[in-house]
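Missing here: one protein chain of the complex. Every other protein chain is in place.
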Amino acid sequence: MKGDNMTFANKLAASAGAAGLALFAALPAWAQEAAETPTIDTGDTAWMLTSTVLVLAMILPGLALFYGGLLRTKNMLSMLTHVLAVTCVAMLVWVSWGYSIAFTEAGPFFGDLSNLFLKNVTADSISGTIPEYVFISFQMTFAAITCALVVGSLAERVKFAGLMVFAVIWLTIVYFPLAHMVWSAGGFFFEKGALDFAGGTVVHINAGVSGLVGCLILGKRIGYLKEVLAPHSLTMTFIGTGLLWVGWFGFNAGSALGAGSGAGLAMINTLTATAAAAVAWMVAEKVAGHKPSLLGGCSGVIAGLVAITPAAGFAGPFGAIVLGAVASVIAYLFVTVAKPKLGFDDTADVFGIHGVAGIVGSIGVAFTNAPGFGGPGAADYAIGAQLGTQLFATGVAVLWAAVGSGIAFTVAKLVTGLRVSEEVEREGLDLGEHGERAYNY
Amino acid sequence: MKGDNMTFANKLAASAGAAGLALFAALPAWAQEAAETPTIDTGDTAWMLTSTVLVLAMILPGLALFYGGLLRTKNMLSMLTHVLAVTCVAMLVWVSWGYSIAFTEAGPFFGDLSNLFLKNVTADSISGTIPEYVFISFQMTFAAITCALVVGSLAERVKFAGLMVFAVIWLTIVYFPLAHMVWSAGGFFFEKGALDFAGGTVVHINAGVSGLVGCLILGKRIGYLKEVLAPHSLTMTFIGTGLLWVGWFGFNAGSALGAGSGAGLAMINTLTATAAAAVAWMVAEKVAGHKPSLLGGCSGVIAGLVAITPAAGFAGPFGAIVLGAVASVIAYLFVTVAKPKLGFDDTADVFGIHGVAGIVGSIGVAFTNAPGFGGPGAADYAIGAQLGTQLFATGVAVLWAAVGSGIAFTVAKLVTGLRVSEEVEREGLDLGEHGERAYNY
Amino acid sequence: MKGDNMTFANKLAASAGAAGLALFAALPAWAQEAAETPTIDTGDTAWMLTSTVLVLAMILPGLALFYGGLLRTKNMLSMLTHVLAVTCVAMLVWVSWGYSIAFTEAGPFFGDLSNLFLKNVTADSISGTIPEYVFISFQMTFAAITCALVVGSLAERVKFAGLMVFAVIWLTIVYFPLAHMVWSAGGFFFEKGALDFAGGTVVHINAGVSGLVGCLILGKRIGYLKEVLAPHSLTMTFIGTGLLWVGWFGFNAGSALGAGSGAGLAMINTLTATAAAAVAWMVAEKVAGHKPSLLGGCSGVIAGLVAITPAAGFAGPFGAIVLGAVASVIAYLFVTVAKPKLGFDDTADVFGIHGVAGIVGSIGVAFTNAPGFGGPGAADYAIGAQLGTQLFATGVAVLWAAVGSGIAFTVAKLVTGLRVSEEVEREGLDLGEHGERAYNY
Amino acid sequence: MKLILAIIKPFKLDEVREALTGLGIAGMTVTEVKGFGRQKGQTEIYRGAEYATNMVPKVKIELVCDDALAPRVVETLQQSAGTGSIGDGKIFVLDVGQAVRIRTGETGEAAL
Amino acid sequence: MKLILAIIKPFKLDEVREALTGLGIAGMTVTEVKGFGRQKGQTEIYRGAEYATNMVPKVKIELVCDDALAPRVVETLQQSAGTGSIGDGKIFVLDVGQAVRIRTGETGEAAL
Partner (left out) sequence: MKLILAIIKPFKLDEVREALTGLGIAGMTVTEVKGFGRQKGQTEIYRGAEYATNMVPKVKIELVCDDALAPRVVETLQQSAGTGSIGDGKIFVLDVGQAVRIRTGETGEAAL
């Protein structure tokens, strides 16, 4: 089993060599060494421990506040509860069968159940240059956040019980397979040479598309486009935004799986792309004749972070700036122009931001990686070929997420009804579903 | 002086060998090396710097928000002030005489004053594989958080001045000796072979019991069990919960004192135990005929974190799940069934959660450490014997905390009165004690 | 590889003896060494990645909440927007021309434009023992936070557009040159042997003085000293304080540029100085006949952090305590006694805290570094001579900041008007400038 | 003139306002209040502590109109605010002696 | 019918409500208000800026009852809300012309 991950590291290096990616080329000693005598590097381990903590901070309290602030007061607490519960369930599912499905080398789309309940792992197991338990923990937080991201689309009307049923099914048939395809040795995208540094397809496109399917199945909120549904606390949304950005370095720079030049590159790109995207959104607002807004800035931050996720190690800082800005403007146009016309009710714009910017990033990485655009790709890097691969991988991810989440939501609807009663929706999910208020000033 | 801590590291390794604990056996190179030529490992140091920061984040803003959110608006600010002030005072006391009492090797219950004002430490001093100043800083945050935990029991009625007097006395006669017993070479529990990975006895049982004594001495709040004392902001409590979980990795994985497999084990257990405990509490609510609640989920998180604290390096991920779930359900029953019958007013349930789950964890670790339950204990690990040791250590900790805190609170009461006037209590401690409001919307 | 750091630490100590400094003397050695065999130390890199993340957390959400909580509800959102936007703009400017101006070796006051758009840096570039991209990212956050600090003085009346213009000019003519003077090889202060561990002059004195100039140019808020301008949420200010303290370890201990004894020393000092300062402020309030307050405690925390910034690696823990306490009391007196008499309206007391405590720290470091006061200075360290250097450097920084920010604000005023209309100021900048409310409860 | 004081369910406010505007009402004043009545509140539980809130959030409308219009205002209010379920609220009518528009100093019905 | 308008100390609300329920009062409406009067507020200081708040948090009760009950309501209110210390508040009584229950359309005393 330890072999699995060793292989993972090797494959990474190998495919990096093949595709001519500078990132892994920069770490050849590490890859070799790891292959020969698996030992722990305390520096890499320190960074991966930290990265895991950072991704957890993105979820709790980060994402929960980001989403919760966008809702009306009466549903704030339900969002916090949803995110907390989904996270915990995902963690338990992950160690039970998720890690086995995602990270055993059985086929291109799924692993197998040979590592159920982590039965082949001990405290001494090593993955690359870090303890395997750290790798498992790091990946655990990815599973949790992806599932939690979906919640944003369903907010203010989804039933708690329905969400729990959905989470377990969806993780199993959507997330774990996609994680396998992208990150496992022998995975479908992995073998195709698709570029996805930190999970643009698995996490963001996946969550965005699944959220879209979910909100379509759920239907619109009462009063949508009629009543005032203004965010009850942009202060909370701002805190969430800050924590998401802060935590995202665990996500992106952590995806280098060590504290070396790959992490450094991912870090600076995660700064510049995001800064550019935040500015771009506010400029777009201004150009559209509105005031530059806080929620605009925050939305830009997220769009930039999402877009740079697949490209964090496959771009230079200025390629990242362009990618962030472009993704931000496209997401802006989608959310403010296209969405109202299409008329679906994606409460927190999970598709509009994670889906859209995720797709832009997943395609854009074909360009940013090119040395001509300041990327770390090899001299013979061919944009066209890579673009084809990226489009293909993106398409497969969209499809897999759409079909799988359709199944998961449908089952959840059959079992639980999925949506709260009109009365509960009106009174608020906080009291109706949890018997508590978020605030008693 | 450097010797002290070298010895500390050696003893750790030694006793680990003796007791057959896999954790330290996994780090023999580290221990040996440290003994021979004390040098700094930058990876271990990076992790311990981070861990220290994480524990500080648990206190400020973490714990303060967790507790503060549970109070009424009019007392929010006083909680924030109490936590801040207690933390700062504890830090100053720690460098003045605390570190000397806790970490000099003089007797089983106390160190001595030979290292008063850190007089034997310089920037070059090394402890294990990290600078001694980092070790001192890390331990400083433990002293601070333990004292701050107690505050939760006293909330909404304790006098600021009384709390300050209490803190200084209590740290000196309760916390420092207990820290010495558990963590210092020659310490009472340490020599007995009691298992306590990250401070279950010193921190949680201690704080829980001291809080209980404190709220009994203070008496109930006006209106307790009569008026509506609903939490003014579960949003704040949620933020606190998130930050506590996030920071707890510094606490638990940091207690490995380096970035190796011990930290990895502690990390995954701190994830799985907590997730299980959160789910368990909400399931318990459901089973009891209520709605699954946010405050339930948050309480479960804390119960799980507390329970896994002594066991973080002495359990496998599934042993941790069982331990977390069991501790959570017991704490749930205590808080919702036993406490109202007993009728004491432990404002934030410091005893009900930290005390109860701490005791469950401190006893449960005897089981989770067994290889049969997936723990890292050696093949010849004897549950029965260890259980005896754990019960004994737990009992001593409970007693020491009860007697010591009784003295500390009594003195504080004599000197300051300890409790605010009825008028201040009614109007709120924010205005009455600090002349400020938490919110001026 | 690990050798590097040993050497680094040694060099630090050795050269510290020679020039009587530790930090900067260490940098030339570092430059040399880097020239010889530049390799990455994963432990140092892990810590610097973490430190960068921590400084970002100081800004978002830290500083924004700290300031925002002090304002009235109607201006909360504008503060959050200002901090976010200024941060993003500073990041883009930094990679475009800032890093080149600050860190190329051209003259004592400015670098040149030879590294525009980071054109000489690749993912493989190494700076000391860490990837250069990490160093650039770390320094990027310093530029961003310094500019964001200034915003506090201007709050509740500055125009968003004006702030953006100011930011770009001010970074270029004030911040980058000062950063060059202090941190670049060949820099003016650097060569003079001025002590500034983590940016007391560049960051705090600079921001404080610039803020003062800004609020004088802007004029007082409507109702200042007449209406109730009470903080709308000290809870938010407290959260900000906590995050600032937490993040400041990235700032101070990160300024050691590695995970060694220098970072350890900076860490413990950043704990003790701050604790002492918080206590000192509250004691000062008590002595002045008032109640010890939360905002007092928080203000003390910041004053302590600011004061220890230049001295973090040039003091012992007890020297740090004295420095923190003294700076805190002086800042207290300035803010509560001097400021009302002088009558200027520095909304969040940027000058009163960052400026004043920054000056105290910048001068005080001459004392704390002395071995007689427990500092790490060499045996032949001469307080008097160093004091002269510190006074000189402080004076130059004050002057540079005053003149430069005067120019920047004046240009911004000519271009945009700088201040919102009376109507917008009355209604609040949130609605008037951004078309949003911070809260819709 | 009459002061019409209506206590209604919060989510009905928009509908009510529109209906009243239809009548030509140009102004009203709205306050968030808590109502105690036949309608019972939700039970909240926080860590085992159970609070049966008997206060339900309501919205109070205060509206001054001339005597002639009052009956139609009351009628419109009753129709637009009603859901038929318990807790729909009340309308009270009081006499107003004088009205002044602060901006202009106009008094009486001209001030409305 | 009478509208009884009472301004009381917030912590007395529960007691008052219970006392009134004892009288057979089935409903009332409660608003959080700020009172200005003889009772002075606390002085607050924020970083040296001192604000003597002359506004004290109060709770306002609005209650409509039939004329016969009004005197006993006033008396009960006065007794249950009183602490004997300054700032206990006021009770005002106004005439109500009409009352309507929105749900049923009942009017007059039947609507209460």
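Which chain is which? They are A, B, C, D and E, in the order written, and residues in each are numbered from 1.
In the analysis below, contacts are C-beta pairs under 8 Å (C-beta built on N, C-alpha and C of every residue); 3 or more make two chains touch, one makes a residue touch a chain.
This structure is a prediction, so every number in the text was calculated from the model and none was measured.
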item: Omitted chain - touching chains that are shown; value: A, C, D, E
item: Residues of chain A (touch criterion as defined above) contacting the omitted chain; value: 70, 228-231, 290-291, 293, 295-296, 299, 335-337, 339-340, 349
item: Hidden partner chain, residues of chain E it touches; value: 2, 5-8, 31-38, 54-55, 58, 60, 74, 77-78, 81-95
item: Contact footprint on chain D, counting only the chain that is left out; value: 1, 3, 17, 26-31, 62, 64, 94-103, 105, 111-112
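The working rule: only the chains that are shown with their structure count from here on.
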item: Intersection of contact partners for chain A and chain B; value: C, D
item: Chains in simultaneous contact with chain A and chain D; value: B
item: Interface sides of chain D and chain E: same vs different residues, half threshold; value: different
item: Most widely separated chain from chain B, with each centre as the mean of CA atoms; value: D
item: Comparison of C-E and B-E (more C-beta pairs in contact); value: C-E
item: Gap in Å, rounded to a whole number, between the CA centres of chain C and chain A; value: 33
item: Chain centre separation in whole Å, for chain D relative to chain B (CA means); value: 53
item: Sequence positions of chain A contacting 2 or more other chains; value: 41-44, 46-47, 50, 239, 259, 435-437, 439
item: Junction residues of chain E - those touching two or more other chains; value: 44-46
item: Chain pairs that touch, as defined at the top of this document; value: A-B, A-C, A-D, B-C, B-D, B-E, C-E, D-E
